[in-house]
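Note that one protein chain is taken out, while the other chains of the complex remain in position.
By letter and in written order, the chains are A, B and C; residue numbering begins at 1 in each of them.
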Amino acid sequence: MLTSWLGPQQATTPLVYHILLALLASGVLLYLLHRYLGPRGRRGLIVVATFLFGLFFGLEYFLPVRTKTLWPTGLPNVGGSAGNLLTPGIEPMSNILAVIGAFTVGLGVYSLVQVHGRNVLRRRAGWYNSFAFFLSFFAMFSFGLWQYSLHLPEPIPPTLTLTQRIANDGYEILFQGLYAPLQAATFSLLAFYIASAAYRAFRIRSAEAALMMVAAFIVMLGQVPIGAWLTRGIPNEGAIALLRLENLGEWVMRSLNSPAQRGIALGVAIGALAMSLRVWLSLERGTFFAEQK
Amino acid sequence: MADQSGSSGQMGAGASAGGFWARLQQIPRYYIYLLLAAVVIWQILFPIPFPVTPSATTRGLEEAIRAVPEGKLVLISADWDSSTQAETGPQTAAVVEACFRHRKRFVLMTLSPPMGAKLANNIASEIAKQYRATYGVDWANWGYKYGTSNVLMAMVKDVPKTVGSDFYGKPVKSLPIMRGVRTVKDIGLVVEVTGLAGMTEMWIGLIQGPQGVPFAAAYTAVMAPGYYPYLDSGQIEGMLVGAKGAAEMESLIARPGLGMAIMSAQSWAHVLIILFIIVGNLGYVLARGREKSG
Amino acid sequence: MTGTEIAILWAAAIATLSVYSILYRENPVSRLFEHIFVGLAAGYLLVATWTQNLQAKWWAPMVVEGRWYWVFAPVIGLLFYFIYSRRLSWMARLAMGVFFGTAAGVYFREFFPLYSPQVWASFKPLRPIFDAAAPPVSVSLAWWNAVIQNWLFVAVLLTVMSYFFFSVAHEGRGGRALGRSALLGRWFLMIAFGAMFGNTVMARLSLFIGRVQFLLYDWVGHYWPWLAGRGT
Partner (left out) sequence: MGSLEHANWFMRVLFFALSAVIVASVLLAQRGRAMFIRRIPGLTAIEEAVGRATEMGKPIFFSPGIDGIGITTLQALAILSYIVRLAAARMTRVLVALRDSTVLPIAEETVREAYDAAGRPEDYRPDDVRFVSDEQFAYALGSVGMMAREHTATHFLFGGFYAEALILTENGRALGALQVAGCPDPVQIPFFIATCDYVVIGDEYFAASAYLTREPTLTGSLVGQDIGKAVLVALIVAGIVMATVLGGGTPIVATLLGKGG
């Protein structure tokens, strides 16, 4: 009885009632919490929520694994991976959090609309740029949803109705004509920046700078045929082959770069663990949020 | 907003004095940008290729293609889009070309960015024309398949059912090339062309390891170093590294093409940057020498 | 080429060139395209949030399958919006607490899968090891090379790690040893950074080459077939 009432609702009317009731219940609950929880109660609630969610995700990894049956159903675990009583909850809980997180996109868009809206309304310097923002924003939003709603097959068949064509071509112009090229062009600016950064930074000013420069130089030369050409006299056999620039470059990457990177990673491992512990146990809280007044 | 090269912090130390040598240390960035663009455009139009010696990793891939038995297909997984096209495009072309050259039938497939299916299709159909190859008989494109690891796991049991329809929406069962292809074991070699981390681990974990299907790959230069361990352990038969790998493959099958052009543009631009570093240091050393002696 | 394809071609070319104009300096054209880019990305974000996330993960289960309890997800999500009210912002903090806790818990999960392999891959033997099945024919230089490489690997790893000890003063006998090791570690770090820089240059160049190919072969090449012919 209760399970059928709490379970999925197939018919429309009970579904609507259930949703409305759930909304009402959460509203009432939030009101009561707000009305009757003092500052200490609120802080306590936040600390507990933080702790429980951290515990759930962490504990699943560390609890002993039972391979034969699944919790809570007790059904045999056929072909599934090993797990414990929390394992079946990880994927749904991650999904729920992803959905909850998705509802915050409104905050980001709101922030943008606020900044640019004010520019346009007050005719601030460069307001037309903000106008262009709105134009491209609405264009991408509406063509994107419109094109999606048509569910066209891929590749696009040659015969389309006029509306289908407008929706699809509009979206293609925005995506392939502007969005993707802007992305690729901005990314490719790095070719120029890396060149000028290399020119400026690699000077033998100090021991450290010199070490950095020499390593970069060897690896760079090792990658172009001119490097191989410079050291072509060295035989490519035996230990002496290491002195050929293309081998030397790879040797620097493997024998010096990888252990150094690993050393950094293992240091960070502990630093991040400590940060996680402080966040989880609300020891860090003072840094983010001052105490409730 | 004027250029202030050398104004911040430790960057401009010792560069305050005038003179030719000092100026070599402060080449305005615009000149660097312009020269770089000029070198790249020049090399794209009139490439002066460096001599290419195919590396062991490239040779490994070529040998793996040649070793595919008569009845089996080569599966080229084209998991890239326009962001890495300069490297992965020529790589795909080189692998396709090698297949035609050695008369191996192949299929294309895309698991990750949907755009890859179309871009790879353009490349393959262009090359197919040169070899007078027939779509559906000598090669085919399975198109974009949604679901990454789920697709691979399903392919273990039934390939035609998993793939369903090809790039053009035709059921793959109707293609002559698919005759005799039932499970993933009917594939003689998988070649993963990608700039995405994680694809290789998936193929090795689900297909190469458990099913014993040979696996090879073509990676962007920036991600390739991370996969040498798999090469050492024999889990990857061979690999192309960046545009350089594509150029090496082209030279192996004696068909110089786009990879060669891109590689020469890359190499000459690289040499330009190396020259800039040398010039900057010369300026630094000589200007300091003058300051001391003067 | 269809009209749409021509439009895409020109839009892409103009967008690309306008981004490159920022290499000279931030200017009115680059500024305009910066805003267009941000606008397109915001529009795309909303569309993608619906089509790739909420539609399948939230709307379909709730409305199509009738799992009414999914309505609690937006309730929690919307708590974040209380941040704009001083009186109610504690509820936003409650929602944030959920995400803070999750961030910590997820890190606890990742700890061993991320770092265990890094630790055990560092267990390098410091003496030559023979493969029992295939003993070496002769003790070659390459074989010594492998041992030297392992020593170097261990030295770099340990000195770099010593650099990241913060609470020990580099004074006294032990402290000074640590200080020297840390200094050496810092030098190794600089070598590694130089190598990483050098290794990235080629990849970044290829991004620009890709764009030049588009501009020359596809855009200009569309009107000048000779140019397009260079690209095949």
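Just so we're on the same page, a residue touches a chain if its C-beta (ideal position, glycine included) is under 8 Å from a C-beta of that chain, and two chains touch if they have at least 3 such contacts.
These numbers come from a predicted model, not from an experiment.
Trainee: With the missing chain put back, one of A:Ala49, A:Met212, A:Ala228 or A:Leu248 would touch it. Which one?
Mentor: A:Met212
Trainee: Sort through A:Val16, A:Leu32, A:Leu52 or A:Val65 and give me the one touching the missing partner chain.
Mentor: Considering all chains, including the one not shown, the answer is A:Val65.
Trainee: Looking at C:Ile14, C:Val154 or C:Leu184, which residue reaches the missing chain?
Mentor: C:Val154
Trainee: To test your reading of the contact rule: which positions on chain C touch the chain that is missing from view?
Mentor: Per the touch rule, chain C residues meeting the hidden chain are 19, 22, 25-26, 31, 34, 37-38, 40-42, 44-45, 80-81, 83-84, 89, 92-93, 96, 99-100, 102-104, 106-108, 111-113, 116-117, 119-120, 122-127, 129-132, 154, 157-158, 161-162, 164-170, 189, 192-194, 196-197, 200.
Trainee: Hey, which chain A residues sit against the chain that's not shown?
Mentor: So the residues of chain A touching the unseen chain are 61-63, 65, 81-84, 101, 104-109, 111-112, 114-115, 118, 126, 182-183, 186-187, 189-190, 193-194, 196-198, 200-202, 212, 216, 260-261, 264-279, 281, 283-284, 286-290.
One rule holds for everything that comes next: only the chains that are shown with their structure count from here on.
Trainee: Of the pairs A-B and B-C, which shows more C-beta pairs in contact?
Mentor: A-B is joined by more C-beta pairs in contact.
Trainee: With centres defined from CA atoms, tell me which chain sits nearest the overall protein centre.
Mentor: Taking the mean of C-alpha atoms per chain, the most central one is C.
Trainee: Which one of the chains is farthest from chain B, going by Cα centres?
Mentor: A
Trainee: Based only on mean CA positions, could you tell me how far chain A sits from chain C in angstrom?
Mentor: 10
Trainee: Taking each chain's centre as the mean of its CA atoms, how far is chain A from chain B in angstrom?
Mentor: About 25 Å separates the centre of chain A from that of chain B.
Trainee: What's the distance between the Cα centroids of chain B and chain C, rounded to whole Å?
Mentor: Centre-to-centre distance between chain B and chain C: 19 Å.
Trainee: Can you tell me which residues of chain B touch two or more of the remaining chains?
Mentor: Each of 33, 36-37, 82-83, 221, 225, 244, 266, 269-270, 273 in chain B touches at least two other chains.
Trainee: Two or more other chains in contact with one residue: find those residues in chain C.
Mentor: In chain C, residues 23, 199-202, 205, 207-210 touch at least two other chains, as defined above.
Trainee: So in the complex, which bits of chain B are touching chain A?
Mentor: Those residues of chain B that touch chain A are 5-6, 10-11, 13-14, 25, 27, 29, 32-33, 36-37, 50-53, 82-83, 114, 117-118, 143-144, 167-169, 221, 225, 228, 244, 266-267, 269-274, 276-277, 280-281, 284-285.
Trainee: For the complex, give me every residue of chain A touching chain B.
Mentor: Its residues touching chain B are 153-155, 157, 180, 183-184, 187, 191-192, 194-196, 198-205, 213, 216-217, 220-221, 223-226, 228-229, 253-254.
Trainee: Please name which positions on chain B make contact with chain C in the complex.
Mentor: 1, 30, 33, 36-37, 40-41, 44-45, 82-87, 89, 126, 220-222, 225, 242-244, 258, 261-262, 265-266, 269-270, 273
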